[in-house]
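Please read the structure below before turning to the comments.
Missing here: one protein chain of the complex. Every other protein chain is in place.
Now for chain A:
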């Protein structure tokens, strides 16, 4: 339900709709875009980042919120920790219960490995489940993996790892086929042709979808299939530390049962980290689209074990997070809304950016509109945003389109008495994706023997900016590759010694480099209790 002031602003927007409907707005020039990013993208605020003082990527820059977790001690004390009882002895341990973890578990099992999948929340409580817009693949005749390649690498600012981009685009048709075969309900024409649309930064319409629960349907199908297979799944049990042998190889991990607080030891011939992103760190205080468990756990653990990180100074802010109503601030308004023709409009009723620029540029343009130009719309809580003129979708594609193609979005707003088919919605950028992450090769292998990495926690695939629809693709492509590679390694390896030398060394390095801290990581879960309450807690027991 909109306030009177917001209603007035909507009137202004409605007044310009007929003109805007036929208004042509082009892509900005490369120079304009570079300038816009420098001036208004949050990644370019130098004081919001710092150089890492320890570890393999020492000297690289990262946001303070991530650096704080990297420059932290382990949750376990390597000098006093009993590793003698092996509770789970498996070929492959998969850490993380999202799409990448699920895909890795399936491929590892298919390759004959015994598999344990451990996850911090429920299996499927992951960003995959929330991905609405779609998944890219160049499977139409006027498109090709090479055109997809160029879109990916251009979108990433030409910084992407070419071998990873190749893997992404060349596997894309195959993984869509794999999902289709498993029973994902892709949107199709009556003859079976995939319905595909544009996304920001695509030069061909190659965004496949399953209504606007694209990730949800993929996740539910993968989860269903994992549960059909002989794969052990342990929920509410995050990994709190990796285990290594004397030669720095990863040989297993320590699981922590969040409900009983008991730990257990997993010995694994290969371990796949698929723990997702970092939205719940709320970099620079931004709200986030991410699920409750997105706290960079795997990133911290792999780094401590000796893996380099790439592009940790870039975070993707999704241009269109909800800015109103208050209850859903930060939640995703899928890019598909713009893909279908909804325009971004400022408080004066004017468009200010072409709607299908890459996400970094869209976000910077919205921030500029709300700060420097002061043309945003103010909400009752004082937040600023710009309008996303969703009723245009109904005008362009016919009435009923939003409920048919964007049921999740429609429902989200309807719950708060906003009818997005009749009224625009207010948006502002929200922390969405970790562009960088752990360095991997095209088989998903990290720099540590025995450790594989897939999905958002890895870095290099997307360079400095990921395109819409390439994350669902990434998790399936690299989940599968990492799972298969881990199973292959398991066949060629005997179980290793279990130790915590890497933790001991890391603690020494912290001290040597003057990082005096009581911080411990990984964080596992954010804490949203009020400060006043937290100052009145009693902790019982040790």
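Quick note on the criterion: contacts are C-beta pairs under 8 Å (C-beta built on N, C-alpha and C of every residue); 3 or more make two chains touch, one makes a residue touch a chain; residues count from 1.
Convention: contacts and distances are computed from a predicted model.
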Protein name as given in UniProt for the chain not displayed, "Dipeptide/oligopeptide/nickel ABC transporter ATP-binding protein", "1,2-phenylacetyl-CoA epoxidase subunit A", "4Fe-4S ferredoxin" or "Septum site-determining protein MinD": "4Fe-4S ferredoxin"
Candidate in contact with the missing chain, chosen from A:11, A:247, A:411 or A:512: A:411
Options A:92, A:107, A:332 or A:405, residue touching the unrepresented chain: A:332
Missing-partner contacts on chain A, residue numbers: 3, 30, 121-122, 124-127, 129-130, 137-142, 144-147, 149-151, 153-154, 158, 162-163, 165-166, 169-170, 173-174, 176-177, 180-186, 188, 190-194, 198, 203-205, 210-211, 213, 216-217, 220-221, 224-225, 227-228, 236, 258-259, 289, 291-292, 326-328, 331-332, 341, 380, 407-408, 411-412, 415, 525, 527-530, 533
